[in-house]
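As you look at this complex, bear in mind that one protein chain is not there, while each of the others sits in place.
Labels run A and B following the written order; every chain starts at residue 1.
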Amino acid sequence: MKGGLAVALGAGAIAAAPLVASTYHVLLMLPFMAYAVVLLGLNLLFGYAGLVSFGHALFIGLGAYTGAFLTTHAKIRSLEVILLAAAALGALVAVPVAALCVRYVKIYFGMLTLAFGMVFYTFVLKFYRLTGGDEGLPFLRPSLLGQSLDAMPKTDYLVGPYYYYSLAVLGLAALGMWRIVHSPFGLCLKTIRDNPAKAETLGIGVTRHRFYAFVISAVYAAVGGALLGPPTGNVDPTLAYWTHSGNIVFMTLLGGFTSFFGPVVGAFVFIYLQNWVMSVVPYWRLIFGAMLAVIVILAPDGLMGFVTRRRPALAGRT
Amino acid sequence: MAAGLQVVFGVQKIFNLACGSFYALGAYVGVSAVGWYVGAGGPPALFIVPLALAGLAVGAVGIVVERGLLRFVYDRDETFQLLMTFAIVLMMEDAIRLTWGTAPRSTAGLYLAYGQVQLLGATAPVYNLIVIAASLAIALAIGWLLARTAFGRIIRATADNREMAEALGVDMRRVYAEVFTLGTALGTLGGALVIPTTAAMSEMGIELIVEAFAVVVIGGLGSMRGAFGGALVVGVLRAIAISVYPELEMLLIYLIVIAVLAARPRGLFGGAAA
Partner (left out) sequence: MILEAKGLRKLYGEFCALDGVSLGIDAGEFVSIVGPNGAGKSTLINILTGVVRPSAGTVRFKDREIGGAGPARLARLGMARSFQLVHVFPDLTVLETLQAAVVARLGRAARLFRSLARDREVQAGALEVAELFGLADKRHVPARQLPQGDKKLLDVASAFALKPVIILLDEPTSGVSTADKTAIMDTLVTASKRIGLRAIVQVEHDMDIVFAYSDRIIALHQGKVLADAAPGTILADQRVMDTVIGRKAASPRALSC
């Protein structure tokens, strides 16, 4: 029950943050919560199905652009509608992509997802009229639960209603994912990660399970991507760029893919650390690259690895 | 340039996301070398010499990267190897930014130092022909290296069966270091040679890596002949795309990769493997 207590404390701390922390830090919590949603989904693929995608920026971008497009072009401002649309579109795009990608594993899977991600990136960049090209699209302030909050000053809106809205989405997303990984489906995914040939002889449809996991993770990424938009008020193609895909894999690894909340912790640490490093020197990639190298070599279970002390499945296998 | 990627992947079974970064590095160093050369009063006609030398020399980075980072992950899952090369990408990107700044660099003017020729009714700068000839020469040289020399035999043996090669007394550490350095040098040399035709940008590596990946995938992983065929296919298709609808040039490459992986996972030229 220690785990439950830690989660309750974490959730409590996030909920209390706007009351005690400075606005600056509270604003940083917004991308953290958005990424946390993305990573919960990504880790279903990475930690539970053993597939590392280098193209999930596609779905983040898709979610973010869905929101931007709806608010600017379609005059739809309801965040509920935006999130649902992002989820639906994420699933829609994920179906063909997943159908192709899950036929491969390891490096082929990684490179194929990267190629798909870059197709989307190129699309966003080139179809200027729809996406605004490299300038991106504005993401107008969405209304929450039918309440238009346009009159509110931007910061008040973000640290107030939008903050708690994000937290609620994150909570729901975590709850949903918790149920998924503790369901029969989740167990079957783990068998596939550990030994696909054996899973097959037990009558578990390997490709089918990987496919579902991919689609679910894409939906999570799209929802998280849509949440990334309102804090900056703008979405641009870098969201869909392949290094962005790499960064979210990095976050997952940083927190630890072997534990359920590892990626959430990873997102938190990544965002704060990146912000802090950038305030000191502009070359955060240099430092983060070195950090990633160290993690890969010395601590493949990430930060949560120090807590759980369980040898990861992937690291020991060749 | 896919040659470098191909050699490294074939032997070490590591897919190097960072090869694009090496390419960019070669380009920047090439620009600097040429700038220094011209500044020192060297005859413009010979600028290709310092360019090529700089490209080759900076390939030494390969040793540092291999010894310092990659050797730790040889026994790990491929995913971790991929992530390690991603870490290198991140570091290299900022290292380049730190050294050369963010503005694009070019060797303006020198590109046409060799003049132009009429070829099949089109005008082509002589330099382009030199680069094409050089790539062919490099590819042939590597083919020869792999097929005829003792070093080549060791590399091929390692690629086929690492344990067996090790049992026969091959020093795996040295082979890996040499192969990786060779692959890196091919990448940096490629970057340096291509630079007079374009400008060095920190992003240039990324397009390359996808392109090289496309070449390799189309050709079939780990096959040298395949890399050739793949390069040809990609080159021709790009040329067509540019003349028909330039917007879609890169898009087309990604789509080819996806199509090939969907239809012929072992590549168009890949043989039947187990």
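Just so we're on the same page, a contact is a pair of C-beta atoms (placed from the backbone, for glycine too) under 8 Å apart; a residue touches a chain by one contact, two chains touch by 3 or more.
Predicted model, so just to flag it, every value in this text is computed and none were measured.
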Displayed partners of the chain not shown (whole complex): A
Absent-chain contact - pick from A:Val7, A:Ile204 or A:Val269: A:Ile204
Contact residue for the chain not shown (choose from A:His73, A:Lys154 or A:His182): A:His182
For subunit A, residues in touch with the removed chain: 176, 179-180, 182-188, 190-191, 193-195, 197-206, 208-209, 212, 313, 317
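The rule is short, and it goes like this: only the chains that are shown with their structure count from here on.
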For subunit A paired with subunit B, centre-to-centre distance based on mean C-alpha positions, whole Å: 32
Contact set on subunit A toward subunit B in their complex: 52, 54, 100, 103-104, 106-108, 110-112, 114-116, 118-119, 122-123, 126, 242-243, 246, 249-250, 253, 283-286, 288-290, 292-293, 296-297, 300, 314-315, 317-318
Touching residues (chain side subunit B, partner subunit A) in the complex: 15, 69, 72-73, 75-80, 82-84, 86-95, 97-98, 206, 210, 213-214, 217, 247-248, 250-251, 254-255, 257-258, 261-262, 265
